[in-house]
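What follows is a single structure, written as structure tokens, with notes after it.
Every protein chain but one is kept in place in this view of the complex.
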Amino acid sequence: MPQTTKAIVIHAARDLRIEDVPIADIGAGEVRLRLATGGVCGSDLHYYNHGGFGAIRLREPMVLGHEVSAYVTELGLGVDGLQVGQLVAVSPSRPCGNCRYCAEGLQNQCLNMRFYGSAMPFPHIQGAFRQDLVAMASQCVPADGLTAGEAAMAEPLAVTLHATRRAGDILGKRVLVTGCGPIGALSILSARRAGAAEIVATDLSDFTLALAKTVGADRTINTAKDPEALAEYSANKGYFDVLFECSGAAPALSAGIMAMRPRGVIMQLGLGGDMSLPMMAITAKELDLRGSFRFHSEFATGVGLMQKGLIDVKPLITHTLPLDRAVEAFTVASDRAVAMKAQIAF
Amino acid sequence: MPQTTKAIVIHAARDLRIEDVPIADIGAGEVRLRLATGGVCGSDLHYYNHGGFGAIRLREPMVLGHEVSAYVTELGLGVDGLQVGQLVAVSPSRPCGNCRYCAEGLQNQCLNMRFYGSAMPFPHIQGAFRQDLVAMASQCVPADGLTAGEAAMAEPLAVTLHATRRAGDILGKRVLVTGCGPIGALSILSARRAGAAEIVATDLSDFTLALAKTVGADRTINTAKDPEALAEYSANKGYFDVLFECSGAAPALSAGIMAMRPRGVIMQLGLGGDMSLPMMAITAKELDLRGSFRFHSEFATGVGLMQKGLIDVKPLITHTLPLDRAVEAFTVASDRAVAMKAQIAF
Amino acid sequence: MPQTTKAIVIHAARDLRIEDVPIADIGAGEVRLRLATGGVCGSDLHYYNHGGFGAIRLREPMVLGHEVSAYVTELGLGVDGLQVGQLVAVSPSRPCGNCRYCAEGLQNQCLNMRFYGSAMPFPHIQGAFRQDLVAMASQCVPADGLTAGEAAMAEPLAVTLHATRRAGDILGKRVLVTGCGPIGALSILSARRAGAAEIVATDLSDFTLALAKTVGADRTINTAKDPEALAEYSANKGYFDVLFECSGAAPALSAGIMAMRPRGVIMQLGLGGDMSLPMMAITAKELDLRGSFRFHSEFATGVGLMQKGLIDVKPLITHTLPLDRAVEAFTVASDRAVAMKAQIAF
Partner (left out) sequence: MPQTTKAIVIHAARDLRIEDVPIADIGAGEVRLRLATGGVCGSDLHYYNHGGFGAIRLREPMVLGHEVSAYVTELGLGVDGLQVGQLVAVSPSRPCGNCRYCAEGLQNQCLNMRFYGSAMPFPHIQGAFRQDLVAMASQCVPADGLTAGEAAMAEPLAVTLHATRRAGDILGKRVLVTGCGPIGALSILSARRAGAAEIVATDLSDFTLALAKTVGADRTINTAKDPEALAEYSANKGYFDVLFECSGAAPALSAGIMAMRPRGVIMQLGLGGDMSLPMMAITAKELDLRGSFRFHSEFATGVGLMQKGLIDVKPLITHTLPLDRAVEAFTVASDRAVAMKAQIAF
């Protein structure tokens, strides 16, 4: 058995390398995996393009990646429910199970979270973009019947299912989605699955808006070209019941706030820094602005919904490149004019 | 203009007549309608087969019917948003708008409700199975793009959308439906639209269970033939997250209670008399048994979801008979071995 | 009967006059009232000190006042449930009862609201600071057993009860209150009544903080003198379950956000303009920032709680001045170093 495996390692902004890293031992309750597919996420791109975001900065080399599917190659002691050869979606979320928030069932708020590919604590939490990966069996959800690419979409899909669940009643409601990258597009799929009657989506890129329409948006607005279109919805205190804010941009959130009807619910998924918000509108219309961050049980939920054909993410996978073209995958993923989700085939 | 119109009038159990009744004047805010289609509901069948149910008894002749679609033939003063010739779904719900519950937005609990075809107050509230009908414009939801039969399904669909909305989070959940008449079958459609991942349905009729599968049940159980099948789900405190109880039968509810996981939600739609329930299971598993009755805003919601193709009720309309065969429609609708929803074309 | 009555009229910033205004006729369903007590509210002070706030500006003379109690002097046709001579708390909220939001039970979001003493539409909605006032009987809640001053506190108390109800589960929870003017102090009373276990309050004035302690705060922090004290609560992702933000000041809200535990609920009562907020903390901790505006059913709720002795607002009434010293009442009410609630005895 080889002693090393290939991994995608970020050293600094724009310094991404395919390197040999040591393979790990397998312990009880763990499985050894051969990576199938890895999706490039916005946070991966922040490390690649900027070396971090906000106060979170790279301080040592880090294996990237947290959207992965894999084939099981070996079962550790005591593992059941999985089989060698099986395709699995691998959750990057590893809560401690013991802190106050884990005990409350809020595992995504774990005080000791070790989420794949995060520079937040130091030493950094190494990621999953490596051909040979050892994971806990509990991270692995059987993905029989899915393509490896679909299975690798389980992670971002879980993010939007988590937000959709937290948004409350969506059945028959009017939904606005601001920002149509992968999270925005998956929010459209999730909201439609939860019964949204009308979905309007905004972005600055015609390419992503066309895909938004493909996956279910009733209307799309390019706010770069048509900056006033959303304002139509502000009459009589506003129109939308639910907003999925996926851009992390203050102008999108502010425009969304003005378009919300009283008591509307805003799910904030987009990550951004400080933003200036129209607080008078939030207060007087009694809006409900809720942060939404990662996921927990929704990871398995998403795999199940894809397996049943109840959510179809395939149109969103616009690029699949082999491992040796990983840098190219990061480059293309950074360009919203041509890419939605770029994946790497390991 | 004629002075009378044909109506379907119940005089007593098994005494259903097609009679001439006076046409009504049209007032401000009202519309005159030519009935298109009327669906036969379980409560209509109770009047037809038994002259009432429980303490509610027929005491005078009553026009039946509350699931209707119609074409607009005349607009009263001040009506806008509707056009002559347009197909509309007609809501049978006429809350007063002024009582305590209307003021709280609980119009379906109105203290002065005048719901079509109800023997509850006396004089009875006359129903909508009449060729010429005058209704408030606010009862009419434009149904362009739907068939008259679909539009007449808006009422029972609203009942299940109301229950689904009240059930809370269904996205990715396990749902049990007990009783697969029209309300059970529409609950399957509504639950799937709201994101249910797995749906198991029970009934005593193979005919209705086959249709339940057509509209989305993952598994069906004929509890007459396989009385122990549901008990499989009781291990480890239970399996299902949500139960739509649509039979109104105590054995179905009790079996469902045992199959629910802790904190599961039971929506009781089926109407029945006193029932003996396993209260220890309800208490110890902290189940949540919620009555669900009629609807309000969900009437328009359902029309919209059908128009968008997000819910398809057509497979459930098994019989359509002309007005002069109305008695036959009531007879066939009473037989669950051959009929799901029987409608009358006016 | 006299043809005019004395009223407190604002003409422009710092131009407040006691004038004779015409008395109104009494209609069916209305009552004539002799004003007892009127409380000076923050919005009254904005008109007095600045001629308005934000985009809302005085454009014509306006009777001020919306926190009032009164004695019934005459009953209009059809009024029952009230008696001549009875003390009543008078709700300044007059929703239309017919718009979309009224029909949903969200009367405080009425599209056609006529709230006493508001310059928002033009002509302005005249206020209640007038010795002879005609109101709808439905605005009047019997206040037997209360002092006139207490009854005049029903309005701001309703504001905080509305926010408390919307905050969800408070029983046994940790509560932070930022800004301890009358709304902050009443939030302390409301949160304690709803079962808050621990209440920390912040302000810039020692005077108001001392009163905050009197009405139930466990700890008070003068953030002018001790700007770092609140930061202690930020460790391990934060401490408080619920925040009542009553200052309308961005620094208070931002400091509060950092002190909230994950999934904490922030009720925004304070009115302010655009604010720059730490959105990363809101998103990553999945905070829930909810606007809270005015009230509806909580007006009568508050009167009842005061009558039962379950909430005691008397310590908050720091000044009571006669009508001819109304200008002085506005001046003292503007000074947080010496006044909590200033009232005018009519």
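Lettered A, B and C in written order, each chain numbered from 1.
Basically, a residue touches a chain if its C-beta (ideal position, glycine included) is under 8 Å from a C-beta of that chain, and two chains touch if they have at least 3 such contacts.
The model shown is predicted, which means the values in this text are computed figures rather than measured ones.
Student: For the unseen chain, which displayed partners does it touch in the full complex?
Tutor: Per the touch rule above, the missing chain touches A, B, C.
Student: Where the complex has a chain not shown, which of C:195, C:251, C:273 or C:315 is the residue touching it?
Tutor: Candidates C:195, C:251, C:273 or C:315; residue touching the omitted chain: C:195.
Student: Out of B:82, B:282, B:332 or B:345, point to the residue that touches the absent chain in the complete complex.
Tutor: B:282
Student: Check the options B:147, B:292, B:307 or B:343 and report the residue that touches the missing chain.
Tutor: Considering all chains, including the one not shown, the answer is B:292.
Student: Using the document's contact rule, name the residues of subunit A that touch the chain not shown here.
Tutor: Against the missing chain, subunit A presents residues 97, 102-107, 297.
Student: Need a quick check: the contact residues on subunit B for the chain that isn't drawn.
Tutor: 54, 100-101, 106, 108-109, 111, 166, 236-237, 248, 250, 253, 262-263, 268-280, 282-293
Student: What residue numbers in subunit C mark contact with the hidden partner chain?
Tutor: 161, 164-165, 168-172, 190, 192-195, 197-198, 298, 301-302, 304-305, 308, 310
Basically, only the chains that are shown with their structure count from here on.
Student: On Cα atoms, by how many degrees is subunit A rotated relative to subunit B, nearest 5?
Tutor: 180
Student: Approximately how many whole Å separate the CA-defined centres of subunit A and subunit B?
Tutor: 40
Student: Residues of subunit A that touch two or more other chains: which are they?
Tutor: Residues of subunit A touching two or more partner chains: there are none.
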